[in-house]
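Only one protein chain is missing; all other protein chains are in place.
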Amino acid sequence: MNYTKQIQDIAAKLFAEGKIDVFVGYRVNGFDDNQVPALITDPQDVPKLVFTDKSVFNLVNYLKSEHTRRKRVGLVVKGCDSRSLNLMLTESQVKRENLYVIGICCEGVVDETGQKMQNCVECAVPDAVVSDELLGTPMSGSLTLTYRVNADIAKLSEMPLTERAAYFEEVFENCIRCNACRHSCPLCYCAKCCIDQETATLYNGANTTSSAFHALMTWSLHLAGRCVDCRNCEKACPSHLPLHLLHKQNESVIYENFQEHLAGVIPEDRGAFYKYSLKDPDDFIM
Amino acid sequence: MPLREFRNENNANNAGNANNASNEFILLRSKFRHFTISPFRYLFYMEKLLVPMICKVDKVIQETPDIRTYRLNFREEGLMENFTWLPGQFVEFSLLGSGECTFCIASSVTRKGYFDCSIKKAGVVTADIHTSLEEGDDVGIRGPFGNWFPLEDIKGKNVLFVGGGIGLAPLRSLIQYCIDNRGDYNDFTILYGARTSADMCYKDEIKEWQDNKTLNVVLTIDKPEETWTTNVGVVPKILEEVVKPEIENTKVITCGPPIMIKYTIQSLLKLGFADRDIITTLEMKMQCGLGKCGRCNIGSTYVCKDGPVFTNEQLKGLPDEF
Amino acid sequence: MEAEVKDQLVSIEKPELIAPPDWEPVIMGILCNWCSYAGSDLTGTSRIQYPPNIRIIRVPCSSRVDPWFLIKSLQTTADGVLVSGCHPGDCHYISGNYYARRRFLVTKKLLNFVGFHENRIQFSWVSAAEGPKFAKVVIKVTDDIKKLGPLHLYKKENFEKK
Partner (left out) sequence: MSFSTFVTDKPGLQKFYEAVLASHETYAPAEKFGKFDFKLVSRISECDPESPIAKTQSIKPLFFPRSAKVMKYVATSAGTDVSEVDEDPLAVKRIIIGAKHCDARSLQVLDKVYNWDYIDTDYQKRRENTVIISTRCDKADTHCFCTSLDYDVENLDAMDVLVVNGAEGKIYLRARTEKGETFLKENFSQQLAVGSEQSEVGSRHSAEEEMKKQYAAFAESFRLKMNYKEVNERLSKIFDTPEFEKVSANCVSCNTCAFICPTCHCFKISDEKVKDTGLRYKSYDSCNNGYFTLMAGGHNPRPAKYRRWRQRAMHKFVYYKERFGENLCVGCGKCTIACPVNISIFEVVNQVASAGIQE
C-alpha cells in the first residue's frame, strides 16, 4: 500500500487551484521509517507527504485543533478514520464544504514492530466511507468482510470474574491520569470534558486507582456506540494500557444487540445511544 | 538589574520601618535570605505549608450581587494576634471539599482581630463559596504569601489609588493601612470605577472615606444612571479629565480587571508618569503560593513569590503573558 | 455463602473484609418520577413490606440516569444499584426509557466485564400501579446482593465504610 505519489499530486493540485488552506497528511518523522502527521500550509512542503502502511495516526483528530479551525482543509483518511470523520460531520463538528477528503481503501497499517495492527486484522470497514477522491481498489465488493468479536474480548470473557477483576484492577492501577487518551481521540471534541482534571465536576483529578477507574469507565461509556477503533488512545497511552478492551467490549455488545450498529459506517447515522428500536433486548430488565 | 535581586533588595528596604510586623520580616529575612513567607507561618508551621489552618467566618457582607466579603478569624486561639501581613499579600482560601482559590487580603493589619477576603463569583469554587459558605462555617487558610506594596517608597509622597470593580480589594488593605498611618503620607486620592452604581463594593466604607476631609475620593460609573450625580465614564477617561493628578512626587497604585489596568497605565504614561511610579498587582492563576507548582510563571518570574505587586518598570521586563 | 463471594477479589485476599454477620447491604435505588417512584409510594401506602436497605433517589425519567451515577454509587456507599423506570411505551416523555434501555445494557455489560458481578447492577420496569411488584423487586435485589457480600472494588480512598 503506497499512495505517496497520488497524494502529493492531489495536494499540489489543490494548493494550485486555491481550494485548501491547509493539508493534513503524513510525513516521515526524520529518524526512522515511522511516520508522523504533517500539517502543510506551504505548497513547497508537498513533496514531504507520504502514505504507506506506516501511516497510523488518525488525522481526523486535527479537525478539532486551532490550526484547522475555520479553514479549508485537505485530509487523508483511512477506513476507520473516515468513520470518525463521518461522526464528526453528523454531530456538526466540521462542515463538509470546508473539507477535501482523500479516502484510502486501506489494506491495514503496521505498528512499530512491523506487525499488522490488531484492529486492522479484524477491520470490517477498510474502505473510506467519506471521500471526494478514493484511492485504491474498494475491498468491500471483493471480500466478504464481517464483523468479528475482538480476540482479546473473547479471551477475557471466558475468564472467571475474579481473574478478570484482577486483570482490570492492574489496568486501572497503571493509569497515570494524563488524559492523553481523551485528547488524542478524534471524537473527544468537548471543550469541557468531564474527565479533564481541571473541569472535572464528578471527581477530582487525583491519580488513584479509583479515580482512574471512574475516569476511564465514564470516558469509554461516553464513546460507546461512537468509537471507531482507530486506537489513537492506545498509541498515546504512556503506560501502554489496553484501552481498546473497554471500547471493543461496548462495541461488541452494541453490535450484537442493537441491529448490528457500527459507528460511523452509514452517513448521517448517529451514535448508538442517540436512537432506539422497539426490538432492543428487554430480558435483562425485571 | 535582574528582577529577582531588584525585588529582594526592594523588599528589604521598603519593609523596613513600616510597623512592628515588618520589623520581624527584616529579622527573619536577614537570617533566611530567600524566605519571603510571613513570620507567622514560619514560626508555627514551618514544615507543611500546604496544610491549611482553619478559620471561622465571623461575618458575611453582601457587597454587590456577585461580590461578598467574608470576615475571618482563626479557630485556634492566639493565632489571630500572630497573623501578620502587609497590604498586597494574598492568602490561599479553601472551601474544604471544593477547592482552593487565591484572594488578596482586603483589610489592613492595623485593624486588629480579623481579616477580610472579598470574593467575586466567577468560577466553580467561588460559585460554591457564594452558595454554601455562611456565617459560622469553616474555611481553610494558608498564607499570607507574596510580596507587598512598597510602603517605604510611598512614604512622604502623594498617593493616587486607581481601582476598578473587585480590584479595590487589595487597594482597600493599603488604603486602610495608610489612613491608620495618615501622618506618613501627603495628598491622598482614591479613584474608583465600577460598571454600575450597584456594582460598587465597600459602599459604607467609601462613604466614610468621603466624609474624611483628608481624603479625596472620586467615583465613576461606566454608563449614566438616573440617581447618579457625579462622574460618568471609564476610569482612564476620568483620570485624565477629572482627577488630573500631579506628576511630581506622586505614586500611582492601580488594580482592577486586566483591560482596565492596561488602559489606565497607558493614560498614566500619557500624563507623564514614570514607569517606576506606577505600581500594580498582577492576577495569575496560582495553586501553591510557594513557587513550586509552576502556574504563575511569567518568564523566570514566579508571581506568587516575586509578585503579585510589580511596578510598570518590572512588568516591561516580563514576556507578554499576563 | 463463601462460594458466592467470588466476585470480590479483595474479600478473597483479605478475609477480614468478608461480611461481618450483622452486615446489611446498601442499595442505591434510582427511580423515575412518573412510574417507579409512584409505584414505590403505592407499595408503602398498601403497607407491603420491603427491605429497608434501599436508598431511593428520584429522577425525572430513567433516561436521566447517566452511567456515572451507577459508577459513582458503586464507588462510594452502595453495594448494588437498582434503576427503575416506566414500562416500554409508557414513558411520560414518550421515548425516554427506550434510550435508557440501550444505555443500561451497555453499562451493565461493561461493569460486569471489568469485574462487578452482574447482580450488582439491576434494572426493572415498575409502573405506578405495581406496588407489589416493586416490593418483590427490592426483595430480590437485596437477596442477591446479600449473597454477594460487601463491595470493595475501586472504592474511593477516603471513604471509610461503616
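Order of writing sets the labels: A, B and C. Residues in every chain begin at 1.
Here, a residue touches a chain if its C-beta (ideal position, glycine included) is under 8 Å from a C-beta of that chain, and two chains touch if they have at least 3 such contacts.
Everything numeric here is computed off the predicted structure, so don't read it as measured data.
Participant: Among the chains in view, which touch the chain not shown?
Facilitator: Spelled out, the missing chain touches these shown chains: A, B, C.
Participant: If the hidden chain were put back, which of A:195, A:236, A:272 or A:285 would touch it?
Facilitator: Within the whole complex, the residue contacting the unshown chain is A:236.
Participant: Among the options B:69, B:84, B:107 or B:126, which residue touches the chain absent from this view?
Facilitator: B:126
Participant: List the chain C residues touching the unshown chain?
Facilitator: 76, 156-160
Participant: Since one chain has been left out of the picture, which residues of chain B touch it in the full complex?
Facilitator: Residue positions of chain B that touch the missing chain: 2, 4, 34-37, 47-54, 56, 75, 94, 96-101, 120, 122-126, 138, 140, 257-258, 283-285, 287-288, 290-295, 297-300, 305, 319, 321-322.
Participant: Identify the residues of chain A touching the omitted chain, counting contacts across the whole complex.
Facilitator: Touch with the absent chain occurs at residues 29-32, 34, 36-39, 57, 61-62, 65-67, 170-171, 174, 176-180, 183-184, 196-199, 203-208, 211, 232, 235-236, 238-242.
In this section, only the chains that are shown with their structure count from here on.
Participant: Going by CA means, which chain is nearest the middle of everything shown?
Facilitator: A
Participant: So the centre of each chain is just the mean of its C-alpha atoms; given that, what is the distance between chain A and chain C in Å?
Facilitator: 34
Participant: How many Å are there between the centre of chain B and the centre of chain C, using C-alpha atoms for each centre?
Facilitator: A distance of 52 Å separates the two centres.
Participant: Quick check on the complex: what are the chain C residues that touch chain A?
Facilitator: Touch list, chain C to chain A: 6-9, 12, 67-68, 71-72, 75, 88, 95, 98-99, 101-117, 122-125, 137, 140, 153-157.
Participant: Provide the residue numbers of chain A that touch chain C in the complex, in ascending order.
Facilitator: 156-157, 160-162, 164-166, 168-169, 172, 194, 202-203, 208-210, 213-214, 217-218, 220-221, 224-225, 245-246, 249-250, 253-254, 257-258, 272-273, 276-278, 280-282, 284-286
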